[in-house]
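Every protein chain of the complex appears in place save one, which is left out.
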Amino acid sequence: MATAPELDAPAAPLDAFRGEVRAWLAANFPASLKGKDNALSALEGPTELSPDQSAWQAAMGEKGWGVPSWPAAYGGGGLDKAQIRVLNEEMARAGAWNPIGGMGVMMFGPTLLEYGSEAQKHEHIPAIAKGQVRWCQGYSEPNAGSDLANVQTFAQDAGDHYIVNGQKTWTSGGQWADKCFALVRTDKSQKHGGISFLLLDMTAPGVEVRPIAMISGQSPFCETFFTDVKVPKGNLVGREGQGWEIGTRLLQHERNSLSGGGGASRLFAGKPMGKLAKEYRGEDEQGRVPDTDLRMRIVRHEMDSRAFALTLRRAALEAKSNQGPSAATSIMKNVGARITQDRAELSIEIMGMAGLGWEGEGFSEDELTQTRTWLWGKAVSIYGGSTEIQNNVISKRILGMLDHQ
Amino acid sequence: MATAPELDAPAAPLDAFRGEVRAWLAANFPASLKGKDNALSALEGPTELSPDQSAWQAAMGEKGWGVPSWPAAYGGGGLDKAQIRVLNEEMARAGAWNPIGGMGVMMFGPTLLEYGSEAQKHEHIPAIAKGQVRWCQGYSEPNAGSDLANVQTFAQDAGDHYIVNGQKTWTSGGQWADKCFALVRTDKSQKHGGISFLLLDMTAPGVEVRPIAMISGQSPFCETFFTDVKVPKGNLVGREGQGWEIGTRLLQHERNSLSGGGGASRLFAGKPMGKLAKEYRGEDEQGRVPDTDLRMRIVRHEMDSRAFALTLRRAALEAKSNQGPSAATSIMKNVGARITQDRAELSIEIMGMAGLGWEGEGFSEDELTQTRTWLWGKAVSIYGGSTEIQNNVISKRILGMLDHQ
Amino acid sequence: MAVLNDEQTMLRDMVREWSDEQSPVSAFRKMRAAAPAEGYDPAAWATLGEMGLPGIVIPEEHGGTAFGYLSLGLVLEQLGRNLAASPLASTSAAATAILLGGSEALRAQWLPQIASGAVVATLAVDEGPVHDPAKIATSVVDGKLSGTKAFVAEGDSASVFVVATTDGLYLVAGDAGVTRAPRHMADSRSHAQVTFDAAPAEKLGDATLTAQVIDRATAAVCAEMLGMAEQAFATTNDYLKTRVQFGQQLSTFQALQHRMAKMFTELELMRSVVEGALEAIDAGRSDLDQAVSLAKAVASDTLHLVSREMIQLHGGIGMTDDYDAGFYLKRARVLETMWGNAAFHRERFARLNGY
Partner (left out) sequence: MAVLNDEQTMLRDMVREWSDEQSPVSAFRKMRAAAPAEGYDPAAWATLGEMGLPGIVIPEEHGGTAFGYLSLGLVLEQLGRNLAASPLASTSAAATAILLGGSEALRAQWLPQIASGAVVATLAVDEGPVHDPAKIATSVVDGKLSGTKAFVAEGDSASVFVVATTDGLYLVAGDAGVTRAPRHMADSRSHAQVTFDAAPAEKLGDATLTAQVIDRATAAVCAEMLGMAEQAFATTNDYLKTRVQFGQQLSTFQALQHRMAKMFTELELMRSVVEGALEAIDAGRSDLDQAVSLAKAVASDTLHLVSREMIQLHGGIGMTDDYDAGFYLKRARVLETMWGNAAFHRERFARLNGY
């Protein structure tokens, strides 16, 4: 009789590796940090690291396990998929979390490993793997919106270097970043083909950042101004004019991390909605959430979440088989955003006025966090390819529809 | 203190007229016909009239009250708005209904009164007022869809007459109609300006109709073929090339009758959804519809219906005042269609399998009617300006948005 | 737009002009930065008082204009358009309670002061974060009222409280036995927890009056929501015509056109139900409870939709605090929650209709 393949099949031959991981975690993960990861911390900016946090980051950086799949030659863990699964399982078991993160890990590192020169890889990858250098992304420009190819920032050829002038916006973590990977224009005569992928030093003369205050009260983004910034030609990744190809490849890494787990699944974290509703609203004589209208919307949301989880699982299985990339991948961004936002809206509705606190007395820490999470969550359907852009992509690439002539 | 104007303010000076109406109804409306109007009858085609039905039609036709606002000179009732309201109130009180209807009354008559020559009015209006002549509409053509101006049917000038060739579709009641008002092309060199408004005799040589079977099992529409049909030039309404203007004016009459009451409100008729649900599903210990999910969707639908009713009332009040036409009018068609369809879907859901009967034993007459009503109701968001076309109109005319350049 | 008489048209136009010229959203932004203890700009409130607005629902004999709730709604709609922070809605609801239930002495004592804008009054009903008039523990013993009310709108500045108790509605004036603890909420408006500890109280009426007053307070909130939704939509529509992407105005993208057309459709329905509820109050209709639940449910759903779409259709800029979209979103959720959200009113509507 046929059976479905198991995603979580036991991996007996990995027992030795599992033992190694477990022992290493016991020796290196400070018990005081157990479960202390914070999904919103990326929005609040870097905080002073405690001695335990510093030690943990240094240990993971040295071991290379913060970027477990990256080659050991560049400071990565050099682990295969099965080993990474074991590592994740053991981390979860120990309540440990990855202290190495950010755009360098999620987006820039994988792209540089693919497109960078040997010199570039040796210069940048180990520092990312150790969590020593923060990267930011210089893509969006004012008035360009979703039209990413509308790059106006210009890199003038000046012999052995470029002179860069222009303005970027939505620079995530720009005020805390050491370096920036940016799309710049090296040729004004063609739209996509005139774009290049350039690495800039955020401390260089002529770079100015201004944080943008968001509706959630955080300022995770900046406007970034480049005025006659001198950039060595060795900082060009790939060829001149290859920037659009490299830049979109990088966005694939971003999307994978947003939809596959990373950002989205962190926002899913937390208790089931039914449980939250009972805490705030009590239950009726039959043990149900007493607000029947709210209850039925909770069911719909929970079903949507489960359907999404099953779709993530299905896409992963399909990718492992020989069926080629799953069409289901194209829906991940939009469904992930919808579930994230519905969950936040339902949460604040359940909490009533308590879910709308801003600061000060009268609200629990969880409640105040919920308000910020709700507001910040409005971004997930806008950034990284808006819902509208994703729907354009589905209708064009998957459904084969054409533009209006 | 300010008070809102009352739509249904008492009209004391009309008491004499009210007495006249009441007496006339008592004398002329056969008690056997009380409440026997049938919203679906128009789809099933004309049936043999009973002696009582014939008498009632003849009486109303003679009195002109089937078309109460039309001038008495052409066989209409010659009543003013206040009198018409009294007439409607007394009709409702007596359980009487208007036996004079169809496209001649709703659409063609008002248009001909506006654009027709004296001769045309005297020829056609009294026959419509008496319910003696059935009209059908020759607008849509195959492959034109919502693009009504894409008229291919050609009327060749042949001196004192035209020779008409072409094909119309969705000819409502074509198989039962005596005459047809049609958009025909008299000039191929311009799209809108080449259209004329022509009256055809459905019994003329060269006219052929083929009923179209619908998903609801009815065949209220036809394909209509014109092959070398000879039409006197006296049958041209307005000027050559004025057809688009006249034709769109006629559609306004159609929309008013669809949204203002007529078609849509007939489909609303019937018991409240909460009552229907209790009949089929019983009630819980607190007297509620036991299916909580269904119940909450019933509330939403009932609220939507009431909001629509309040909007109809508001638009009527605004039209009576000096505020000019209400923007609310633009939403009537879509909201009416949505409510009609939601109501039908909810009804069959409430009835379960009993709401999906087609024919034969095991279903009540109401249940079998409900199935057909549900299926036929899918048309209301397609015909008479589809929901998509209405949304285009709102975004362009009301919101001032432009076409993609 | 309901059909208005001349004085209503004048009132609306006067407030609209004042709001657009003297109290645009930037005034709210300044007030937020200044963070006055009252939770609103006292100078602006004084101006509203000079215009006679606090007396709209108060009889002429007590210094008001007795224009009624439709007129109050016209004013709140105009103020809501630009998010003006004022205690007008709360004060009017409390005044209505005194009018409907107060003794002649109480009316004469408080209504003129309220009508002039000298006294801010408010309604204190809920004791938890979710509206539930059936869950009230506050009680009165020997004319002394004790209990804690949560999230009282304008609780920072009110000196007269109309308080729901197990025994109906009471009036508490002054500071004796009254403690306020501000609650800083996302909408940057005034909300406070108010604790009454044996505060001297005078009875206004029983539970029936409580329900009547809550219905009126709810209708007033709906009017503010209507103005907010109207302006959030208009601002979005304007933005789509300005913003160019891929070489085209956003407003030329048909997918956005249809979304806007559908939102416009919902807004027209929202206007009908909100005006319908206000008119039902003025007409003293027996089914005004249904009219109010209909209004609050539809208004909540529609404002929810419009405030979400305002952010989404603005894209990145809508997420920034420099832009106004976030103000609409935050205030929207507070008003959606106040006096029962859409779910609460759908349930109430179903019960009132017996299914």
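Letters A, B and C mark the chains in the order given here, with residues in each chain numbered from 1 onward.
Just so it is clear, a contact is a pair of C-beta atoms (placed from the backbone, for glycine too) under 8 Å apart; a residue touches a chain by one contact, two chains touch by 3 or more.
Note that this is a predicted model, so its numbers are computed, not measured.
Undergrad: Quick check: which displayed chains does the absent chain contact?
TA: Spelled out, the missing chain touches these shown chains: A, B, C.
Undergrad: Write the list of chain A residues that the hidden chain touches.
TA: Residues 1-5, 272, 274-275, 277-278, 283, 287-289, 295-296, 298-300, 302-304, 306-308, 310-311, 313-314, 317-318, 320-321, 323, 326-328, 331, 334-335, 388, 390-392, 394-396, 398-405 of chain A touch the chain absent from view.
Undergrad: For chain B, which residues reach the chain that was dropped from this view?
TA: The missing chain touches chain B at positions 140, 143-147, 169-170, 212-215, 217, 280-281, 291-294, 297, 348-349, 351-363, 371, 375, 378-379, 381-383, 386-388, 391.
Undergrad: Across the whole complex, list the residues on chain C that are touched by the chain not included here.
TA: Touching the chain left out of view, chain C contributes residues 253-255, 257-258.
Keep in mind that, in the parts below, only the chains that are shown with their structure count from here on.
Undergrad: Averaging over Cα atoms per chain, report the distance between chain A and chain C in Å.
TA: Their C-alpha centroids are separated by 40 Å.
Undergrad: Any chance you could list the residues of chain A touching two or more other chains?
TA: As it turns out, chain A has residues touching two or more other chains at 292-293.
Undergrad: At least two partner chains per residue is the criterion; list those residues in chain C.
TA: Those would be 346-347.
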